[in-house]
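Only one protein chain is missing; all other protein chains are in place.
Our next item is chain A:
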Amino acid sequence: MLTELLQGSDAGGFIIIRDSASCSGRHLLKSFINAALNREEDVHVLGFEVSEEELKGSPVQRLHFHNAYSDPLGWTDKPTFTVHQFCMEELARLLKQTSHPKPATLVIDSLSWILRHVSPPAVCATLHQLRKGGAVRAIVALLHGDMHQRGTVGSVCHLASSVITVAPGMKGGDAVAKITKRSKSGKVVQDEDIFTINNDLTVVIQSKHSQVGHKQADPEEQEMDPTAHLTFNLRLSNKEREAKEKLALPFVFSKEKKTALLHSSPGSGRILYEPDANDDYDQEDPDDDLDV
């Protein structure tokens, strides 16, 4: 599923790459940026944690890096982008600066930095407005899961359409990505991939995680076919089936008899019944003298 997410087929998605101290998700973030650039899309990067040279070596035309690395809190007189500018009005103004007709992809590196300085409900509100407003096509954000309280991480991930949790893999260069994707209809799909990232920022998926193989073996063992070892025959051959269908059942009438019975002639007898007091016999009160 990682390749589908990289291709970015569904618009309006909000992808969160959740990493931890043991395995960094920045390389995967760079792969996402690369994939978006290869799709001829505009990419806006809000860089809080790393500088522009480190994120993208040479400047690329469609990549707009908003430098929040040098002065994120606005301590100098002329900050380029501060963390307090992470609100809908400022971001909309920022995104309108490019003249590209298609809506851009917004990459946030990282959301943890913003969550340390702006309250989580405000961040969630801004992200929600960004998604609904249509100013951006997709949002990809990096979140350090071990930097925040569980409730904060949970609240932000609850807003996301896909969450990719990266963890270190078995071998040196590998990493394991656990992906949870929520579709608009409420269906949740989970997947696990082992991947490596090459030097040119393409993602190579290794074989699926070994645990999936174990799961597939177990259900097969448990399903025994109860009709397998019987001493009598439960199946019908074709001839036997034809003979069975030809058999006339005792109370199945022919069509003529059916119509005759259905359209009853007017002279048939009718039963007229008028309920009598004697017919109202109560088993538990035969003399009808109980005062209940």
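Following the convention adopted for this analysis, a residue touches a chain if its C-beta (ideal position, glycine included) is under 8 Å from a C-beta of that chain, and two chains touch if they have at least 3 such contacts; residues count from 1.
The working rule: contacts and distances are computed from a predicted model.
Chain not shown in the complex: UniProt lists it as "Elongator complex protein 4", one of "Elongator complex protein 4", "Transcription initiation factor TFIID subunit 6", "Cytochrome c assembly protein domain-containing protein" or "Cell division cycle 20.1".
Interface note for the absent chain: among A:Arg62, A:His117 or A:Arg182, the touching residue is A:Arg182.
The missing chain, though absent from the display, is touched by one residue of A:Ser24, A:Asn67 or A:Gln129; that residue is A:Gln129. Contact with the undisplayed chain is limited, among A:Gly151, A:Pro250 or A:Pro275, to A:Gly151. Looking at A:Thr3, A:Ser51, A:Ser70 or A:Gln190, the residue that reaches the missing chain in the full complex is A:Gln190. The set of chain A residues touching the chain not shown comprises 119-121, 124-125, 128-129, 132, 149-152, 154-156, 158-159, 180, 182, 185-188, 190, 215, 218, 222, 224, 226, 252, 255, 258-259, 261-263.
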